[in-house]
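Note that one protein chain is taken out, while the other chains of the complex remain in position.
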Amino acid sequence: MVRYWTGKVVSVIVSLFILATATFFLMKAIPGDPFTAEKAVPPEIKAKLMAFYGLDKPVWQQYLIYLKKLLHLDLGMSMKSQYQTVTGIIADSFGFSFRLGIFAIVVSVVVGVGLGILAAMYHRKLIDSVSMVIAVLGVSVPNFVLASLMQYVFGVKMGLFNVAGLNEPLDYVLPVIALSALPIAYIARLTRSTMLEVLSAEYIKTAKAKGLRKRVIIFKHALRNGILPVVTYLGPMTANIVTGSVIVEQIFGIPGLGQYFVGSVSNRDYTLIMGITLFYAVILMAARLLTDIAYGLVDPRIGLRSRKGVS
Amino acid sequence: MRKSWLLVLALLLATGTVLAGCGSNKGSSKDQVFNMNLTSEPPTLDPALAQDSVSFTVLTGLYEGLTRKDADGKVIPGIAEKWDISDDQKTYTFHLRKDAKWSNGDPVTAHDFEYAWKRLLDPDMNPASPYAYQLYYVKNAQNYNIKTNNPNHVSDPAQVGVKALDDYTLQVDLENPTPYFLNITSFWTTFPVHKSAKDNAAWAAEANTIVSNGPFKITTWKHGNEIDLVPNENYYAKDEVKLKKVHFVMVKNAATELQMYQTGQLNFAGFPTGEIPTEQIEKLKQTNKDELRIKPIASTYYYNFNNQKAPFDNANIRKAFALAVDRQQLVDKVTKGGQQPAVGFVPPSILGEKKNYREEYSDADFLKPDVAAAKEALAQGMKEKGLTTFPSVTLTVNEGTGHKQIAEALADMWRKNLGVEVKIETQEWKVFLKNRQSLNYDIARAGWSADYNDPMTFVDMFTSNSGNNDIGFKNAEYDELVKKATASSDQHERMQLMNKAETILMKDNMAILPLYYYTGVHMVKKNVQNIVMDYQGMIDYTRASVE
Partner (left out) sequence: MKDNRTAALTKEMFKKLSFRPPAETIAGESVPVWRDVLRRLASNKLAMAGVVFLALLAVMAIIGPLISPHDYFTNNLDRTNEPPSGDYWFGTDNLGRDLFSRIWMGARISLIVGLAAAFIDLVIGVIYGGIMGYVGGRTDEAMNKASEILYSIPYLLVVILLLVVMEPSMWTIILALSVTGWINMSWIVRGQILQLKNQEYVLAARSMGASGARMLFKHLIPNTLGPIIVTLTLTVPSAIFSEAFLSFLGLGVQSPAASWGTMINDSLASWTLYPWQMLFPAALISLTMLAFNVFGDGLRDAFDPKLKK
């Protein structure tokens, strides 16, 4: 087990290093710099600014300097927001994205799996159709359309919610719905699809033949296998929701990390781009690791160590 | 099983509805709170480093310079209660008021100004002040500020023409007579900075280390989220400040901003830091007639021609494209914000000698849009270039509201009126700027706003060696006229010289394609008084009140 975890940690560090390298050179390859502006800064002043942020050196030197700082876990200072540290910016804004994301994930899984099971249990009956219609609506309405529809109807017309901000508990309702609509739809369909397969498997037939109650069959026997694809999806979904809510954040005026990420790219705020990228990568890798562990829990045959290969 | 699920869902829905019913909390505007949207985080609140309208909007509340501007844009006393100007107009002596104090109770003195100005001109200031050139009118300021590759570098700060004669007298020596210098002293870059900045480079990044001298002080700065200002009890005119709080939010989406305004979360929306969606303006003109305000501002929307690349290196072809555009239709049907069609470069709200410059020197005969004349010019130009078919050209615009629409409307006009097919390419902002600055385009979108209230802020950008000349326009006569105007202290002569230069740029060469003069479209709730928008479109909320 110790060896397993050491291996994991080493591979995460190697991955982060490769990612940092790739992102660094990619980011330097795109035109523009933090000080490109409509009103051109006088060349002498610009030279001084570039020197202050270490951008006057050759790119490979900048890269080595960045890596050295990174080794000390120093993500540096933002080049756009004067004298604000990248760590500070992430700390300030990630809380919003995180809280929103966690709610959205819980709602997605609970509602999605629920709908999927119902649909599978009542395959080709009314409940099946209704849940799948809900699921299809979830996929087919883009979340930014859903968000602005809800904002107008429930916020402006009915006055039930604030149209923007994330200050009161109620402020979470609309953005969470907007964020979870697609995952709900996806999880519901995924669950239905695998549950249908599982329900026709021999061991379920055996269980039925034994006269077990439907509830026991579904939750004790079928769900374990039926939920595996959902577990797989949890990793990317967590990463997607926690990091990819830019448009929903924008529409509901939520000061989350997503907005900073898009902003950092358009501002060419190099240190911030790197910082947020690495931060997101750590989250993604953690989420994927948890997924693997969850696999083992749901299906003991896929133990952590049995992933060494088939033989 | 099925039932318990439904039960849970029903319960969830019920609680949601109940909570929603009692929870809706709309910000009441009766308690003297001014709520507005900054759209994004101000990059800094250090006057020396600020260079964008978001930072400036916050700084307006926090600081006050030597002079202020009243509702009509006229210079009025600020921290300086009066001033003397020498006969050669090159020495200004400011007499500071004695009751001005910083938010921590320290007196505001002439030394604070001297410190602030020399700080931002300091060649070793880090990061360098991007707007330091606002003070280059001051004697030796430029030569002190620029060290590298400058044989005339002045290393001694004492040589810079700003000096505190005593605590309350500030003497400023200028390089040239500068008639608009009192305008400069109300510009954000020239605001004083408290001496505590010396020991803490990061002082302007957090609310608790900012010491300010203006009507308000900052109490909260949640980065990327909100900023709160409350009245500065040490401000000399604190009786004039009626607001109890200024609350800034940072919401990026324009539609959301408007909805926040409509539901009472904001009592100001739109220009300069926000935006009213174009397609909503017409409707708002009917539904919110008393709240929608459209104010002409000193900015011009135009297209760059690449003057060095075929086919737009030919004046007749440039003229053809400019003549073929129906600007009235563009502003009426596409931009819809009450903009004024532009056929010149200097916008109407810029001051001239006695009245506005544009009233004294009309732009009407620079260009008289006319399809027949356009066709003729195109034929003429193509003949001069030896062209039989018009080459494929691209109009490059940056992403963002309205630019694409305007480009599509223009491409359509050129197609219909000239029979020329123009491709449109949208580019990411900084990619676009890089391409434009390196003259890598045929036609490119551009916009320019005034830095100070004088035609010079427009005219000097197309001199051969100007850093902002991204059209490849080089004209010796133009350069000479601008140089003369800079050195002159006679307002009448200056205006004439600048008008001559503008005539060369527009009428003779049509080096750019002007489209319209901007307006600042914004909305203010009926019960909010005394929000003043100046000629640049920046707002002053310091004397506002909520009835």
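Read from first to last, the chains carry the letters A and B; within each, the first residue is number 1.
Convention: contacts are C-beta pairs under 8 Å (C-beta built on N, C-alpha and C of every residue); 3 or more make two chains touch, one makes a residue touch a chain.
Just so it is clear, the structure is predicted and the values come from calculations on it, not from any experiment.
In the whole complex the chain that is left out makes contact with A, B. From the options B:Glu399, B:Glu493 or B:Glu547, the residue with contact to the chain not on display is B:Glu399.
If you put the hidden chain back, the residue from B:Lys244, B:Lys333, B:Lys383 or B:His492 that touches it is B:Lys333.
Checked against the hidden chain, the listed residues A:Tyr53, A:Phe161, A:Phe252 or A:Tyr295 yield one contact partner: A:Tyr295. For chain B, the list of residues touching the undisplayed chain reads 254-255, 277-280, 283, 329, 332-334, 398-400, 404-405, 407-409, 411-412, 423-429, 431. Annotation for chain A: contacts to the undisplayed chain at residues 11, 14-15, 18-19, 22-23, 26-27, 29-31, 132, 135-137, 139-145, 148, 152, 182, 185-186, 189-190, 193-194, 196-197, 200, 225, 228-229, 231-233, 235-236, 239, 247, 261-262, 265-266, 273, 276-277, 280-281, 284-285, 288, 291, 295, 299, 301-302, 306-310.
Criterion: only the chains that are shown with their structure count from here on.
The distance from the centre of chain A to the centre of chain B, each centre being the mean of the chain's C-alpha atoms, comes to 38 Å.
Residue ranges of chain B in contact with chain A, taken from their complex: 1-2, 5, 16, 19-21, 23-26, 40-41, 43-44, 46, 49, 51, 123, 126-130, 132-133, 145-150, 201-202, 204-205, 222-225, 249-253, 255-256, 259-260, 262-263, 265, 428-431, 433-435, 437, 447, 451, 467-468, 470.
Note for the complex: chain A touches chain B at residues 30-33, 35-45, 47-49, 52-53, 80-84, 88-89, 92-93, 114, 118, 127, 148, 151-152, 154-156, 159-165, 168-170, 173, 214-215, 218, 250-253, 255, 259-260, 263, 266, 268.
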